[in-house]
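There's a structure below that I have some questions on.
Note that one protein chain of the assembly has been removed; the remaining protein chains are unaltered in position.
So, chain A:
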Amino acid sequence: MTAVEQAYREHWARLLALLTAEVRDLDLAEEALQDAFAAAVSAWPPVPGNPPAWLLTTARRRALDRLRRGALAARKLPLLIVDDPEPPSVIPDERLRLIFTCCHPALSMDARVALTLRCVGGLTTREIARMFLVPEATMAARITRAKKKIAQAGIPYRVPAGPELAERRDGVLATVYLIFTEGYAATGGDRLIRADLAAEAVALGRMLRELLPADPEVDGLLALMLCHHARRDARLGPSGELIRLPDQDRSRWHREEIHEALSLLAAVSERADPRGAGSGQTESGGASGGDPFPGPYLLQAAIAAEHAAAVRAEDTDWPAIARLYGELEQITGSAVVRLNRAVAVAEASGPGDGLKLLDGLDRMLGRHHLLHATRAEFLRRLGREREALDAYERALEVVGTDPERAFLLSRRADLSIR
């Protein structure tokens, strides 16, 4: 990695966040910072003693140049509404403002995802387009539209305060998790996992944890992503086919990532339990005082950790997982959670109990192949093959990716009837 590449990885988001606060224009800040990195490519080496300071000074100059040339005057976009435009003496960390602005609820989820990857993750528009399987021009237009809306609708450049913070933080977590799940279980295309996208989401999760310390939901999201991400090499077979959790070669799991997730979760419960903490500290959730505890990400992380901690598939503590899904269903009311709970219950107390929990899910999840595939598996285990066959057919009608289709076809072919 060259010094410029390294500086880009380490400092892009921080510098963009700071520059945006100064020039009050996300677009201008981004272009100026890009100019500065381009300048670094030709000016380094020698690498300056303080690379981020060099980049910041250069970017500031470029922003001024652009303003003087009046290239931006023609756009007539209003200035960003910035909470506190005081010029700082050291390089302060403004990334939270950048994140909250990119993930503002007035932006569509697509726009939030694209902006977050571009501005906070530092990915190029081309990279983001490739990850989401859309033409580069489409992605560029999406990002431009989002930046325009930020300026024209007066979406502020600020970290929300008070009760608003927890709610808006959930929007940020949802954006990062959506990026992760799109990488982890792609909804379209010929590849099932886009590890690069999932890795970006994990990096964003780490950044959030640094910026919002001691928030159990932030820790939960990172732990959750790590537990899933750790299994990436074991989830696909040699020809790109899906390998289910019980059949995965657990020696191919990234143990260090699982350890990191488990210690994150251990630290959260230590903070939550004053007896365990021993410091007399009772406040568990720094930034999120009024949250339900445990929240949805922490519960999902606890579930993922149960799977990750099992040495062999048959060591999995299914009753514990079924319980955790029960709690999760209670706070989310989600049909997908109910589906997962049914799977856990089937493992803990038999496919008949799991099948009962699928009742009533067709209205919400009829277009979701996993509902039909799950039902098919339960029916197969109950020896009701005729009904299982029908369920596989319905799953195949709605399945999205090629590897998942291949998996369903092979399961259907395993039935003794046709």
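Heads up, the rule we're going with is that a contact is a pair of C-beta atoms (placed from the backbone, for glycine too) under 8 Å apart; a residue touches a chain by one contact, two chains touch by 3 or more; residues count from 1.
Rule of thumb we're sticking to: contacts and distances are computed from a predicted model.
**Q** Between "Predicted lipoprotein", "Carbon starvation protein CstA", "YCII-related domain-containing protein" or "Biotin-dependent carboxyltransferase family protein", choose the name on the UniProt record of the chain that's been left out.
**A** From the listed options "Predicted lipoprotein", "Carbon starvation protein CstA", "YCII-related domain-containing protein" or "Biotin-dependent carboxyltransferase family protein", the omitted chain resolves to "YCII-related domain-containing protein".
**Q** Using the touch definition from the top, which of A:153, A:266 or A:409 touches the missing chain?
**A** A:153
**Q** Using the document's definition of touch, tell me which of A:39, A:67, A:81 or A:133 contacts the absent chain.
**A** A:81
**Q** Which of these, A:66, A:104 or A:307, touches the one chain of the complex that we don't see?
**A** Checking each option in A:66, A:104 or A:307, the one touching the absent chain turns out to be A:104.
**Q** List the chain A residues touching the unshown chain?
**A** 78, 81, 104-106, 152-156, 158, 160, 164
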